[in-house]
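Working notes, beginning with the structure itself.
A single protein chain has been omitted; all remaining protein chains appear in their positions.
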Amino acid sequence: MRWGVVTFPGSLDDHDALYAIDHVLGQTAIPLWHKERDLHGVDCVVLPGGFSYGDYLRCGALARFAPVMESVAGFARDGGLVFGICNGFQVLCEAGLLPGVLTRNRNLSFVCEYVHVRVESAATAFTRACGPGEILTLPIKHGEGCYVASEATLREIEEEGQVLLRYADAGGRVTEAANPNGSLHNIAGVMNRQRNVFGLMPHPEHAVEKALGGEDGLKLFRSIAASVAAGHTESVASVAPGP
Amino acid sequence: MLAKVYVTLKSGVLDPAGKAIQHSLHSLGFERVTDVRLGKYLEVWLDRGPRAEVEREVDEMCRKLLANGVIEDYRFELQD
Amino acid sequence: MLAKVYVTLKSGVLDPAGKAIQHSLHSLGFERVTDVRLGKYLEVWLDRGPRAEVEREVDEMCRKLLANGVIEDYRFELQD
Partner (left out) sequence: MDEPQVTAALAAEHGLNEDEYRRIVAAIGRIPTYVELGIFSVMWSEHCSYKSSRRWLRELPTTGPRVLQGPGENAGAMDIGDGLAAVFKIESHNHPSYVEPYQGAATGVGGIMRDVFTMGARPIANLDSLRFGAIDHPRTGYLVHGVVGGIGGYGNCIGVPTVGGDMYFDAGYNENILVNAFTLGIVRADRIFRASATGVGNPVIYVGSKTGRDGIHGASLLASAEFGDGTEHKRPTVQVGDPFTEKLLLEACLELMERDAIVAIQDMGAAGLTSSSVEMAARGETGIRLDLDRVPLREEGMTPYEILLSESQERMLIVAKAGSEDVVREVFAKWDLDAAIIGEVTDDRMIRIVFRGQEVACLPLEPLAEGAPKYERPAAASAEAEARQILNLDHVALPGDYNRALLGLLDSPNIASRQWVYRQYDHLVRGNTVVQPGSDAAVVRVKGTHKALALSVDCNSRYCLLDPYVGAMIAVVESARNVVCAGAVPLGISDCLNFGNPEKPAIMWQFVEAVHGIRDACNALGVPVVSGNVSFYNETEGRAIPPTPTIAMVGLMDDVTRHTTQWFKGEGDVIVLLGRTREELGGSEYLAQQGILTGTPPWIDLQVETHVHAVCTRAIQDGLVRSAHDCSEGGLAVALAECCLSGSVRGELGAVVELEGAIRPDALLFGESQSRIIVSLRRQHLGRLRELAERHETPFTVLGEVRGHRLTIGSLIDLTLKEMRQVWETALPRRLGAA
């Protein structure tokens, strides 16, 4: 399969995503430049971590207007897989491709540390290589990762099973203490209603080698690869397209 | 022309920064403070143009970019 | 009482955020925009008190905490 990793001005973990995909996963990953609309026929678009446009005004707010985002939005509408990591997650929320918004961490400071997240559903294009309820250890590094959404939206995404990752303790208990940024419902990652766009605050691309903080992140990349191999549409088709 | 844009958090949306400021104000001895909300204040300078048209434009800027409708409200004043 | 506090960068102090916002507004087609400055807007709610005294307090809050005198100016309005 072919992966595309977008580089916005201020993207930082784009190299790391490319490295994880080609060096570790052993698949083809091509960089996508923010000024270009051509997605070069990739099977999955990765929006990487970083500080796109300096994260000025609001994280992800300025990046969402980059030319490439028009194509990404169309790609998503047609059922293409879109994977937003950290800043990429923020961009997807600002662009309205994912529900909710990411706000300043509850403790107001940037946090770089390893956390545990619980896989809420393994029956998706992004988590099929994980076990249901599996605990992944992944690093976070962000100042604005507090997930916020309206009551109605929260209810909907919970009912629709769109919450894929939740901050938890090593034993899988979802507690306040295990919540590093104050996210509502300990939400660490959500998917859209059509189940083809996924964003998360932790950095799977920084957990792909034993020597550097473990390999749990690979499971998410492998899930996507497997879904594409299996023609992921089957996991999309299962729900009627939403509004 | 100058558009003064005020972006505030919707009521009900938590404001940890505001809370932290309130807390510091108390520890500085400003007992009177009961609540603090932190918002943004933008000054957008514009080339002159028909008022109505410019107002429409500024409103569009706010909706598209300056405020995030999920958690923020906005309001603005246009000056010559 | 409500104090509306406006904190802005001193003129001449670089405003990277304002610059980036202006750049985006242009690429969104808002040609009219010539400059953008990003500041803070705070709503400080207070228990009633003699106006003069409260004004003095708010001014002190601004100097001590709300504005960074080295790079920022402030201004406020007090409402009942």
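Here the chain labels run A, B and C in written order, and each chain numbers its own residues starting at 1.
Convention: contacts are C-beta pairs under 8 Å (C-beta built on N, C-alpha and C of every residue); 3 or more make two chains touch, one makes a residue touch a chain.
On a predicted model such as this, the values are computed, not experimentally measured, just so you know.
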Omitted chain - touching chains that are shown: A, C
Of A:Gly54, A:Gly79 or A:Gly172, the residue in touch with the unshown chain: A:Gly54
Touching the absent chain when the full complex is considered, from A:Pro9, A:Pro31, A:Gly79 or A:Gly172: A:Pro9
Positions on chain A where the hidden chain makes contact: 9-10, 12-13, 15-16, 19-20, 49-51, 53-56, 107-114, 139, 141, 143, 203, 205-206, 211-213
Chain not shown, touching residues in chain C: 10, 12-16, 19-20, 23, 68, 70-71
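The rule is simple: only the chains that are shown with their structure count from here on.
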Separation of chain A from chain C, taking each centre as the mean of its C-alpha atoms, in whole Å: 35
Set of chain B residues in contact with two or more other chains: 65-66
Sites on chain A at which at least two other chains make contact: 57, 62, 65
Residues of chain A defined as touching chain B within the complex: 57-58, 61-62, 65, 94, 100-101, 103-108, 146, 148-150, 182
Contact set on chain B toward chain C in their complex: 6-8, 18, 21, 24-25, 28, 30-47, 49, 54, 57, 60-61, 64-66
Residues of chain C touching chain A in the complex: 16-17, 20-21, 24, 27-28, 38
